[in-house]
Structures are given as structure tokens and as C-alpha cells.
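A protein chain is absent from this complex, but the other protein chains hold their places.
To keep things simple, chains are lettered A, B and C as they appear, and every chain counts its residues starting from 1.
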Amino acid sequence: MSAQDRRLPQGGEVDRSTPMRFRFDDRDYQGLAGDTLASALLANDVRLVGRSFKYHRPRGIFSAGPEEPNALVELRTGARIEPNTRATTIELYDGLEAASQHRWPSLRWDVGEVNNLVSDFLPAGFYYKTFMGWPGWMFWEHFIRKAAGMGRGTLDPDPDSYDKMNAHCDVLVIGGGPAGLSAALVAGRSGARVILVEETDGFGGRLRGERETIDDKPARHWVASTLAELDGMGDVTLLRRTTAFGRYDGNVVAALERRADHLAEPPEHISRQRLWTIRARRIVLAAGGIERHIAFADNDRPGVMLAGAARTYLNRFAVQVGKIATVFANNDDGYRTALDLAAGGVEINAIVDPREHGGTWRQKAETAGIDVFAGAVVSRAHGRLGLVGVDVRDASGKNRFLASDLLAVSGGWNPNVHLTCHLGAKPVWDNALATFLPGDTGPDMRVAGSARGLAGLGTCITDGYAQARAALDDLGYSKSALPDVPVTDEPQEEPVQALWQVPGKGMRFVDYQDDVKVSDIALANREGYQSVEHLKRYTTLGMGTDQGKTANVIGLAVLAEERGLPIDKVGTTTFRPPYTPVTFGAFVGRETGLHYQPLRRSAMHDWHVANGATFVNAGHWLRPQYYLRDGESDVKADIDRAITREVTETRGGGGIVDVSTLGKIDLQGPDTAELLNRLYINGWKTLAVGKARYGLMLREDGHVWDDGTTSRLGENHYFMTTTTANAGPVMSHIEYALQVLWPDLDVKAVSVTEHWAAMAIAGPKSREALAAVLDDVDVSNDALPFMGVVECTLAGIPARVFRISFSGELAYEINVAADCGEAAWEHVMRTGAPLGILPYGTEAMGIMRIEKGHVAGPELDGRTTPADLGLGRMVSSKKPFLGAPMLTREGLTDTDRPSLVGLVPVDGKSRPRAGAVLIADPKAVPPVDKLGHVTSSAYLSPNLDHPIALGLLEGGMAREGETVWAAFPLRDEMIEVRVTGPVFLDPDGERMHG
Amino acid sequence: MSEYSVLRLIANTITGHANWRRAWRDPEPRKSYDVIIVGGGGHGLATAFYLAKNHRVGSIAVLEKGWLGGGNTGRNTTIVRSNYMLEGHAHFYEKSLQLWEQLSRELNYNVMFSQRGVLNLGHSDAQMDGFARRGNSMRLNGIDAELLDRDQVRRRIPYLDFSDSARFPIYGGILQPRGGTARHDAVAWGLARGADRLGVDIIQNCEVTGFKTQGNQITAIETTRGEIGCGKVGFAVAGNTTQLTSKLGLKMPIESHVLQAFVTEPVKPLIDSVVTFGASHFYISQSDKGGLVLGGDLDFYNSYAQRGNMPTIEHVMAAGQAMIPGLSRMRILRHWGGVMDMSMDGSPIIGTSPIDNLYLNCGWCYGGFKATPGSGWVFAHTIANGEPHPINAKLTLDRFERGKLIDEGGKGPFPGHH
Amino acid sequence: MAETRTLPPRRSALVSALKPGTFGTLGSDGPGSDGPGVTLSERHPMSVVQVEGRIGQEAALGDALETAIGIHPADGFNRVSGDEDGPRILWVGPCRWYVAEPESRDLYGALRPAMGKFGGATVDLSSGRTVFRLSGHDARRVLAKGCSLDTHSSTFGPGACGQTGLFHVSVLIACVDEAPTYEIYAARGYALSLWESLVDASMEYGLRVD
Partner (left out) sequence: MIIIDCPYCGPRDHAEFTYVGDAARTRPAEDASQATWFDYVYLRDNPRGPHLEYWQHSSGCRAMVKVLRDTSSHRVLACGLPADQLEAEQLEAGHLEAGQ
């Protein structure tokens, strides 16, 4: 284990009493509690941590925050591996394992670095100009895909869990730096409901990396006392390790809380990450700023670092990131770095400053004995795997070499405007500050502190107060005294001087991660990719995992220079959420596995489970598909046997099926019959109390939508059933009709699908069974005729019995309150046992309805008309109804429309499968004329002893007796089928009516 | 010449890439053009390209309000396939796929058309029957399709959820091996360069704001860069179609809806084909750069905002993870939206219009990227000849009135549902 | 008044899942606490009857309810009247309420004639709704994991109710007391799925199932 050579003996936020072991690539190291992986690596003098995307250039740690473009690692191992993780945001934990990525065979010796040697051949967009001829793109793509990508991901199931939280507040403060803390304080004191989210593990923002004082004490005292006060407020929620990553409509902010990423594993029952959806009445964005660099030759050498980051490593982590440093800055903040580094024992070569001025900060530096090279620039960095020195070009153009192992660069600060743009606002260029400021954020969001370009600690704090106060005013919170403005020590600053690039030979990187250089931008411009959006897409500027946080502004400034336009004419690309990448897991929360969507179970579900049912999804419902008996297993032969048994026994004796999933709507009111008349194609005014009727509903465009029965239970009381799939949509349409289309109709509609458990008893013995099951009810054909309805009891349970049939058998549907469903079902099973009543599932039901020629989902496919389905005679000509006007269009009445037929294999045994296409000539070569298709098919009709099918066929029943071919080229099947009527069994309905 | 090739790339290396020419010119608009295409997306550019290449129509301009490819062409999930069932458009999409297969060479621009296969998963017998019908129709039309059972799917893509806790178990799938993806931006740029080389004026930052008409003719187009006279006019403005037609008093069977798309951080190859979930809308593939590109359903409300909202994002991710549980730790890098021209039967409209010299190309819903070359090819034919080519003859505007719908999903006149 | 009928025994949708006991991380309330943050139970059997009139008939309907069961609907939308042990009336829509009580009589039978007088509709939903009871100082957090209703005590105290989605299941939530305690009405078919989600969401706070 190596010593932490670069760690200072005191200072910083790290806990020297809690050492932590960690591993990077193949070496073990030690860091301290409070470190990030980056600070711990730097403490151990590890400078080379990654390779760049395209040229595999050696890269080091460049920043100290989420903007990091270079130091991306594969964190953790196995199923927990996280590629592309920024070393600068990983909190160190004991036992942490990380590896460098995108290199082979090792970080120091990376074969991919040949790309660097041939980089001249690989300018932006080279791949658009090559790989077109032999052997074709697919060949090259294979290698390019492998070479691209960054870290290695995994598709192994994730051992960790995720969850979500919804929240509401008056004021959401984003960012826990001085501006954010002071905003939260004012909001909290006013009694407002406040949420403060901070991306890092602690509050203080930049102050954590500074030596500044507040009220003559180290700033952390102010942070601590502010936090203590906030902590004590009931309606203030402080969220650490929480990134507000997106602003959405309705002033809703989505935030990601990393609850356990700082631990080796999440504790039991604790989610790894949590997605917060925060509905805020007002937002105060205090997200600070992000420093930018300057494009000069070889500016990517490990050891070139943002000036503010170098300061942060020193002040917060007590790490000297260099021994001999040069500072290159076009603004005064760089002087702060120089002074801090010097105070931290780092030897400072010089401050290289392109500006010619003599401000307070310069005097301070010079007083501290630091040379200032005014009017000078750094023109090149040296050292392949680590910086050894820089070339400095002075105002006269003379170059000199300064040996340095650290170059602290500051090209100025960009306000962190990301979240101000998600709803479409564009940031606004400010020439004086040489940066983009937030654009129009609307009245619901205010921006505070350096996020809106303010400089200076005191200014940021008072701005936090002011922005919060303004937000509270909007919300009508009474004015209260603002906290005192604390005393800070802030020398006067001289203005920044824009400097984007330093001319020179060599690679001058703008976007480190995607290896976009000044020359690429020039090339894109030359080739006409001049819109900033084209520039981005052609060069991939800002498209890496950091989304160009440090690069974008430089890139478009360079483009502006190339085009000779002011920067605001070039504009920015679009800022899109998320601010930093967010896992799938967090968006999904607990909606995984069986909880991906809620499950809906019928009242008899437990019985089905106990009795061998295999289930099938029907929307959210689970329905028994068939029942296997002891000794049978889920293999095709057993399944077929079970299904055949269920059909045979139902048709031979009696069966019972759970039909609880059908939509059920209770309709009451004097205008119900009128409503039904308008909804269904057939007439409803004559339906008697105690009777049911089959109805067909169209969509407004004239195509069949849904079918079902509706019964009249009382003078003004009806009970409608719908298909399982359309239960919701039909209910909604009725509500739409009653509230919007025909508000004068007095009908109350209630979905009662859930209240009623429903079961159908079918088969020749069903009447006998029913008689035994019900309490003293006359179920004779006279008392309860076909389509009759009776309310009665069954073993003391109130029930509604409907004599309707889907199977074509004598059949009854029994509805009981769902809480009594299982008892009723068991009662039927017990009482019916002597008669051989057995349960059947959806497969057997499907076969029986095909035998009977009843249409279902595959025929009601949204493209058919009543006539197509052989139901044309149901269409009433005496009244208007939903869909009638569009039903008469030529396309819906064409005589060559396919219509419903039955199909049987000519050889009596081949199975025409559903999905087969009907054609005339089995030998035809593509493109083949199609006559229709097989909609539903029964592998065997146990009653006819051969396969049967329904189909939609051009010419329909006019072709009865002809043969056509059911083509299934996907399985090389071609079956000759004879066209028959769609009703294979009991065409006169003797069974049903009997 | 500015032909692209490896050799030229090497040659240009020596001169520091200083001699590459503009991929397309930046001309000032002329006083008038014989044909004006409005919309510089893939469809508009392809139309101009094929007009110039295959037809003699005189001068051609493409007017684009922003930057080329900045509409849906630049923001889609890039899936290319021709797995359609209904006669009204199956042959059209297949023609388009055939054009894709030669597009890079035809344009001398690598559009990275990658025929990695498109696999749709099925989660019920009924869905598999539907796939069968689609696949059989395709095969009978001479289009490639394969029906896979659960085990075959598993062998191809083992990381799908084959566990007992899959909420919607996988029954099988339908595969179109020739389907795949293409580099969307390159399509726009390659077509622009191709059209430009054939003399088409591509005019960016030129928004069409109005029309001058005489009788039943458009005589001139008003733009932010002045008025431009026109012979024939073609609209290819996707989600903005009704913005233009309303200026001509034409009401359209179209609503504009938002569809979102997502890309993850780049990773080494994980997912080798295009896979779609059958229990809910979700599709995923991996870009050549390494990002997983994914999308799902609409946000289900009319929108021109090019962005969507959280509930849909959460649905999309949940569907993705239901399909591939191991996506859990992958991170979404960026998400955005596009404005879809949702038609009333889910199929496009390419053809003539009630205005004599106006031609319409719209209603692509979220499937128009795959149609890009085919659309340009038939639209060019339609404009040049004043009547449709046989393969787009059924994609007319009047089919709604006549009831000759091409409703692949059977969803009816609910544009948000297609 | 109402005809008395013997009520058949009823089976809860949760019988296979509801196992009393304590689960998860107890003592999450910080040092010194070792209790569960939430308790969860089912109220069963419950009578739940929906009554509905036409908009404008609110007053007549209210009076009829008062006569039938002794309480009047609360003024305003999304409010509850009555109390947890007796009948209560919960607003569920324009001129539409649930009348609910622990089952002790034929509530539906009692309400029907009263509604019938002015053409109001009465619909028995007793079996169609499973009623959960969620209580404890972490109850709000558990709800917040799956639902977007603002349940802050200032806006959703005792007497408030609201309909929303909870773990993607449509529910009616009523605040019963300041503990806080919530009563949650969900479609029976989804009850087990919702129960599992609530249990899962409660584990980190410690859960007692009664």
C-alpha cells in the first residue's frame, strides 16, 4: 500500500482517523474518509487515470466535480459494475474497487494510442467519407463499434433496488452553496415548505474548497450554523447527494438521490438510489458555476487541471496536486488559486495572464512573491503521461519553458445555467462577463448567486436572500427581516478577458472527452457544418458523458471566431436533461419484475392456483388458460390433452369458466335505453325487464369497436358487459358521452367490474347443475329462457344469473359479489361434481367460440365492419348511432372486402394456423395476391375431430365450398382449406336455446 | 472533384485537411424555382435529390427554416425496417429499404446503414398470431421475415427477461434480418450534399411564412428570406404540416404529438440488434458511438414543444427494464423529443392535394425515418408526373374520406394511439 | 327500516398475503425508538355503496342520506363526513359519494329506497373495493413513494379525501386522524398487488401488519 505522499499533514474536510483502503487497476492504495476517488488518487500521486475516446490520449484528473471529462473509471465489479463513473464524484468507501477503462492491455500501454499517431487521418467525421465500398459498412462497423464505447457495462441483473418519492413544496432550492443556503434560510424562516437539494455529500458549495472567511471565521462555521437552523425547521427538507437533473412542465423538478452510492453495498431495505419528483411552487436555482479551460497545444496532459479544482483539492482534501505549479488564467479567480497553492506549500512558477492590468489581485500575488507574466499565454504543455512543463509565450511572442508538474488553468467561469434551459429558454450572452447568463426562466424560477454570473461571496449570499424573498413575495408570504449580511473579505476583481484558444501547432483540445480539437471545429466550418447544431453533431462536441460542461462555450466561441460572427449570433446548442446521467433503475424504482405493472386477479384466483391453472395475461388480469392435473406438466402433449378434455367435457356434460374480467357497467336513469340506442348499432327500446341482448358498438369511424350483452334489470336499470380489453375505454366513452356530448341524458354510469365475480356454466348439464346450485329458483326454459335474467341467491349468496352463451352451449353466467366469488365457485364445483362439472380455461373457451363462429379479438381487429363479421343485419336503419355516418363510406361497403368464413383443411388433419394468409395459387411467386387471412384457429375441434379456423376472405360466404390455400411461409406451410360457414357446430342454436 | 474515399482522405491529410470543400453550398435564394420543397429534413432532401437525379423538372430548391436535419430526422431512434402487413404501404416501405441498401454508394457518403436485424418480441399467443400474419404477408410480398420461438429468441438475445418473474413472458418474436439502423445526421448531410451536387439550392434559415395564390395555384412562397416564385411545391415538414396547410385553408387529418427519445452513456458493445418490447412500446439499439438509443410511446397530447415529460420517461424506462432487467445500472445521458405528424390511420400521406401545384408528404407518425429514401423517390415521381407512382398510389389524402384506410394497428381515428 | 338479510360470509382479497407480524427495519425513527414506522392492515368486511344524483341534486341527496343513515355529506369536494367506526360519506365525484362502514347490515338495501325517491342511483361496490388502513409517522412517506397527492397535514388533514394513483393503481385516500392514519380504497382485483407495494415501501421504516 503506497503512502499518501501528496497529502498535507493537516487541514481539509478529510478524516485522518478513518483511513480507507481502495484499489485502482491492479494496485492497492489508501485514502481517507471524506475523499473522493479522485482526491485519494491524487493524494497517492496517481496522475494517469484514463484514456480519451478517439485517440486514446493519456488523461488525468481535470476537475473536482460533475463536469469531469477525463477521469472516468469502471467502478465496482461484477453485476454492480458502473462504467464511465467520474472519479471526481465517487465518494471513497473502504474496499472500493475501480479500474481504468477504454484501454488495452493496460492504462500505461494502450494499443489504441496508435490512433493518436494516425490522428491526422481521423479528423472529425472521417467515417462519413470512408467505408462505403468493399467489404461494406457492416464489416467495418464491427471494429468501429468495438473501438468506440467507453467503459464496459453489464446486462447482468442488478442486485440493488431503487425507489421513488413524490414531494411538494413552496420553494425548492437547488444547490447548497452560499447562495442556496441563504435562500433556504430565508424561505425556511418565513414558514414556507422548503426543499433544499445538494448534489454533493455536504453543504457549502465552493466554500468547501476555499479558505474564505465569513464574519472573520472560517466559512464552514457559517455553513454549519445555517444548516443547524435549517435542520431544526419542521417544514424544511435537506437532501444531500441529490442532484436536481431536470426541470419539467408545471415547475416540476426531477432529482436523483444517491442513498447508498457512497457505501460498498446498500443497507438492507434501503434503495441504492431514489428518484424525487418535486412539485415546487417556486424554484430558486443556486447551482453555482463551472470553470472552463483554454485550448492550447497538448492542453490535455495529466497535470493540466482547472484552477478552481486545484484549489479544491488543496483546501477541501488537503492534497497538493503539484509540487511546482504554473497558473494560467484570464481572470482574477486564478490568482486565488495561486495564492492558496503557495500558502499550501506549492512552488509557483508564475501566473500567466493574457491581460495587461494591475489590479488588487495582481498586487496581492506580487506581494506574496509570485511572478505575474502579464500579456502572456501558455502555448503548449509537455509530458506524455504526466505534465513536465509548459511553454509560455510572452507579449512579444517569445517562448520560454517552465518546468511544472501542475498547470492550473482558468478560462473563466460559466454560470451553471443547465436547468434554466430545460423548458426551452436560451441562455443570453454577456460580453462583459464573457459568458452566458440564464435567459428567461419564467416567473416560477429564480436564479441566485454565481449561477447568474454574480461574483463574490457576500454578493452571492445576499442574492440568495433576495431571490428567496422575491419568491416568497410571489407566494404571498409576509415579509420578515432578512438575515444580516455577513462580513466577507473580497478584494476588488478586474474583469475577465475572453481567451478561448492559443494559436499553435499540436492538438488543441476543446472537448477532452470526445477529442474535439480546434482544428476539427475549423474543418467543420470549412465543410459547411456551420450551424452550431451541425458543428456539434459533426464533431461530437459536447456529446460525451459530461455533455460538454467545460467544453461547449469554448467550442462555440471558436466557431464564432472561425465564422467571424459574434458569439451570440452563433448561439448555444440545446441543454437537455439530465444535468448529470441518471440510471434506468432510478426512473423505474420498484416497477420491476412482476411489479412492472400491477397485477389484477379475479376473486377465484387462489382457487385456480390451487387447482392446476396455468395463467395468461389479459391486460393487467391473469386468467386461467387451462388446468393441468396431477401427473401432467407444461409440455405440449399434456397441454393439448388438458384443453381437449376441457372442451369435450364441457360439450359433453358441463364446464365452468371464470369470466370476471369482462367489463361491467351499471347504468341507471330514465334515459338509459336512449343512451344504449345511441351507442349500439342495434335497437334497445324494446328490451324487456329481465332480458339481455347482444350489442355491437362501433367507433366514430364506423369500424367495429366492442361487443357484449346488456341486460335490463329494472325499469331504469341496465347492466352492460364489455370485452376485457375495452372495459376501460368503453366506460370512459360513456362518461364522455354523458358529460360532453349529451349532458341532458339522465344516466348514471358506474364501473362495477370489480364488484362482481362472474362465472359461466356451460354444457348440456348446465341447467341441471344450475338448478342444484341456486336456492329455489325455477330455471326451466320457460322460466329462464335464452337471454333471460334472474336475480336470486346461491347458497345464500345474492346472485344474478344471465342465460347467455359464448360457447354455443346451453349456458348461464352467474354474477356474485366478488368477496363471495370463491365461495360461490366452490359451491358450484361441489354441487356440480356429480354432474361432472369441471373448470375450463381461455383456450377451451377459444376453441368453443370458434366452433360456434363467435367473433372475438382477432376478428374485432379495428379494421372490420359489422358486415365483414356477418353481423350486417344487426345494423339498425331506424335510428342514429355511434359510427353510423362513417359506416357508409365506399371503402367500408366495398363488395370485395374480406368477410368472415369458416375454413377446414381439405386433408382433414393439417392445421391452418392463425396468421396464415389466404391465397389462390400455392405456386405463385412473390408478390402474391392475398385474399384474406386466418384470424382464429383451433388445432382441433374435439367435436368435429379435425382442425377448424375462422378467416376473413375476399368474397366471403359467396365462396362457400371453394378451396383456397392457407399460406404460412414463415414455417414453410401451405394448407389447402375449404371455405365453409363460420358456424361449425349447432348452426341452428338448438343447444343454446334448448 | 470532391469525391469521398479513403484515398482522398489520405491525400487531404497531407494538406492538413485544408482543401475539403463545402458539403453543400449556401446559396442566396433565387427569384423563383420550378420546384420548391419546403422542409430540409430527410424527406425533403431525398425528394430534391431524386427529383434532380431521376426527373427533368428544372430548378429545384429546398427551404429549411432552421438547420438541415434539425427536425425529426435529427432526433429519431433511427430504426429502419420494412415489416409491414397491409398492401397499401408494404411495397413502398420495401422499396425504401432497397434504396437504403445502396444509399451510401449512391450518395458517396457513408450513412452507416447497419443491417443488424430488427426483432419484435411477442408476449401472447394473440400477438404471435398477429406477427405471423405480418410475417407471412411480408414473405408473400418477397420481403424477409422470420418467426422465432422463445428458445430461438433466447439464443439470440439471452439477456432478455426469461425468468419466472417476467411480468409479460416472452413467447417469441418476429425478426426482419435486413432491418437495422442508420446514422440519422449523415442521412440528411449525405442527401444534402448529393442534391447540392446535382444543382439543388439548399437554403437554410429560411422559414416559409405564407403563400401567394391565384385561382387554385400557389404562385409564390413567402419566407423569412423574402418571396420566392414557384412552379410546383412539395411539403415535407413532418409535424409542422398543418402549420403550412392552415395558411392555405386546408384542414388535415393530422395531429402533432410529442415522441421522446433517449441515449445512454456510451459503453462497449452490449446490444447487437434492434429489439422491441411487445407488452408496451419500447425499442432499443446501440449506436456506433456506444450509446444505447431508446424510445417508447408518445406523451399522448398535442405538442410542438420538442420535449416531453416525466411520466412517459418513467414508463419507457420501466418497459426497457422489464424487457432487459440488466439495464438497471446503465445511465441515461440525454433525452429529447420530436414533433410527430400523427395521421388518422397511422400511415403516411404522399400525393397530390386539393391545390393544383401543391404536393403533400406527411403523416409519418413515428415511422418516417425508415421511409426517407423511398419517400423521396416516390414523392419526386409524384411531383414530376403530377400523379403518384403505383407504390404510393394508395397513400392519398382522400383515402380518409373514401374509407380506404391503411390502419396497420387498427386503432381508428385516434392519432395519438397509432 | 331496511329489510334485514343475513349477510353471506365474505373473503378478503388479501387472505393469501396478510400475515400479521412486524417486518423490516424497526427503529428507523432514530436512536431510542424500536417500533415500526408504519402499521398496515385491511378493514374487512366493509360496506361501500356509491350514491349518485344529477348535478344540482346535491342538497336533496344529502338530506336523503341524513335521513337514511344519520349523517350528511361534508360540504365541498374531496371531503369526508362521519367517522372511522360508523358510516362515513366520502366525496368521489360531482354529486357522487361513497357511503362506507364496517359491514354490519345491508347498507345497500338501506340506501336504495332513499335514493330512489329522486332518481338517484345506488350501486353496491362493497366487494369491488379493498380498504387498507395505513398509519404511523412514516405513513406519509410510504404514500409519497407511490402517489403524487400532496398529503401534507396543512392540505390533507383529517376530513380530507382524494382520488389519485398509488403505485399505478387508482385509489381513494382518506385521512382519518393526525397520526396520521389513512384509509385507502382500491379496486379489489389490484388489492394484492397494491398490498405488496405498500409492504415493500414500508420495509425501510419498519412495518407492523395487524
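One rule holds in what follows: contacts are C-beta pairs under 8 Å (C-beta built on N, C-alpha and C of every residue); 3 or more make two chains touch, one makes a residue touch a chain.
Keep in mind that this is a model prediction, so the values were computed, not measured.
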Check your understanding: Looking at the whole complex, which visible chains does the left-out chain touch?
Key -> A, B, C
Review point. Looking at C:Thr25, C:Gln57 or C:Ser148, which residue reaches the missing chain?
Key: C:Ser148
Practice item. Would you mind spotting which of A:Gln30, A:Thr154 or A:Thr277 touches the chain that isn't drawn? Key: A:Thr277
Revision key, fill the gap. Missing-chain contact among C:Ser16, C:Ser104 or C:Ser170 belongs to C:Ser170
**Study point:** Hidden partner chain, touching residue among B:Gly66, B:Pro269 or B:Gly416
**Key:** B:Gly416
Exercise for review: Quick one: say which of C:Met46, C:Ile69 or C:Val92 touches the chain that got left out.
Suggested key: C:Val92
Practice item. Go through chain B and note every residue touching the omitted chain. Key: 240, 242-243, 246, 251-256, 300-305, 309-311, 344, 400-401, 413-416
Review point. Can you list where chain A touches the absent chain?
Key: 248-252, 277, 279, 423-424, 700-701, 732, 735-736, 739-741, 743, 880, 884-886, 888-889
Revision key, fill the gap. Per the touch rule stated above, chain C touches the missing chain via residues 77-78, 92-94, 96, 148, 162-165, 170
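Note that only the chains that are shown with their structure count from here on.
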Check your understanding: Approximately how many whole Å separate the CA-defined centres of chain A and chain C?
Key -> 32
Practice item. Would you mind pulling out the distance in Å between where the CA atoms of chain A average out and where those of chain B do? Key: 23
Review point. What is the distance in Å between the mean C-alpha positions of chain B and chain C?
Key: 49
Review point. What are the residue numbers in chain B that touch two or more other chains?
Key: none
Exercise for review: Going through chain C residue by residue, note those that touch at least 2 other chains and give them in order.
Suggested key: none
**Study point:** Touch list for chain B against partner chain A, complex
**Key:** 4-6, 8-10, 13, 16-18, 20-26, 66-68, 70, 74, 87, 91, 104-105, 108-110, 112-116, 123-126, 128-137, 139-142, 145-147, 159, 163, 165-168, 185-186, 189-190, 204, 264-271, 279-280, 286, 288-290, 305, 307, 309-310, 313-314, 317-322, 324-336, 399, 401-405, 407, 409-413
**Study point:** chain A partner contacts - residues on chain C that touch it in the complex
**Key:** 6, 8-13, 15-16, 24-25, 45, 50, 52, 54, 119-121, 123-129, 141, 144-148, 150, 152, 167-169, 187-190, 192-194, 196-197, 200-201, 203-204
Check your understanding: Across the complex, what residues on chain A touch chain B?
Key -> 53, 80-84, 120-121, 123, 126-133, 137-138, 141, 144-146, 148-158, 160, 162, 246, 248-249, 252, 254, 275, 277, 422-424, 519, 523, 526-531, 533-534, 537-538, 540, 543-545, 547, 574, 576-578, 581-585, 587-589, 591-597, 599, 616-617, 699-703, 705, 857-858, 861-863, 886, 889-893, 913-917, 919, 926-928, 930, 933, 967-971
